[in-house]
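Below: one structure, written as structure tokens.
Of the protein chains in this complex, one is absent; all others appear in place.
Here is subunit A:
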Amino acid sequence: MADQSLIFARGLVKRFGDFTAVDGIDLDVAPGEAFGFLGPNGAGKSSTMRMIGCVSRPTAGQLRILGMDPVRDGTRIRARLGVCPQLDNLDPDLSVRENLTTYARYFGVSRAEARTRADELLEFVQLSDRANGKVEPLSGGMKRRLTIARAMVNDPDLVLLDEPTTGLDPQARHLVWERLFRLKQRGTTLVLTTHYMDEAEQLCDRLVVMDGGKIVAEGSPRSLIQNYSTAEVVELRFADGLDSNAQYAAKLDGIGERVDPLPDRVLLYADDGDEAVAEVHRRGLTPASVLVRRSTLEDVFLHLTGRTLVD
């Protein structure tokens, strides 16, 4: 099994002093898969990614990347990885094209080949017209696309993307998603972290939800919604809400599978949203607004990782 998995982990642990960032996780990522780590800040996603990227040694547990040992074969593994870090670390002293050609040299790609690949990749991420320009004036979305292109310069077997669209505006995000989707179609194995549910739903075949260094759920986006949420969610807002939502929640008890009072609204988790709304009215309650929607990964995520704000 370890031989077939691109990433194989059992009981993987990362500690920084007394702090346990990753607390015994198991992973199996198959070739061609798009695999996601979903979780709030501090869940241990980036620490896990750094161990997979062979720049951080596991404290304990088993880890094999591309069938090799990251401690002993780090150089050989990294030669076949593409890494897009959370914060862009493009080289401001070099032009857009040189950022790719220079990076290719670290992988031992010949000068001529590096130039060919750089031009192809700039085409792919739609930055050809900026090839000779500096990095600094590029927008956030352009920089991120360039970083993704840089991660592809060694034609990697496995691409690691740490929060690929954090901080980008909606248009830029969609463009990045579209490019990543094309990579996925080409059969490139993608591993990404995100705290955007829509990103996970768009890109990931399978994902794990991490919280406090542990994996709290695993599956396809659809199966996670099925297992940890209901088909539909009813959002109720009451005119005198805010302070009294907890009291309303008590009155709504028993409708659907679960009632979740938030400060501004009450969520009803039910497989049949319309039926749940009918029951609300039968109980003589008159919410100011009613919204029936499909359940999303966000519902799963908030249910699993709680609603406490983590910074």
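Assume a contact is a pair of C-beta atoms (placed from the backbone, for glycine too) under 8 Å apart; a residue touches a chain by one contact, two chains touch by 3 or more; residues count from 1.
Just so it is clear, contacts and distances are computed from a predicted model.
Q: UniProt protein name for the omitted subunit, picking from "Transport permease protein", "Phenylacetate-coenzyme A ligase", "Helicase" or "ATP synthase subunit b"?
A: The UniProt record for the chain left out of view names it "Transport permease protein".
Q: Could you tell me which of A:P40, A:G53 or A:P287 touches the chain that is not displayed?
A: With A:P40, A:G53 or A:P287 as choices, the missing chain is touched by A:G53.
Q: Identify the residue among A:A43, A:L81, A:L138 or A:I215 that touches the chain left out of the display.
A: A:L81
Q: Using the touch definition up top, pick the residue from A:T20, A:S95 or A:T166 that touches the left-out chain.
A: Going through A:T20, A:S95 or A:T166 one by one, A:S95 is the residue touching the chain not shown.
Q: Touching residues of subunit A against the unshown chain: what are they?
A: Looking at subunit A, the ones touching the missing chain are residues 16, 53, 55-57, 72, 75-76, 78-79, 81, 83, 85, 87, 89-95, 98, 102-103, 105-108, 150, 154.
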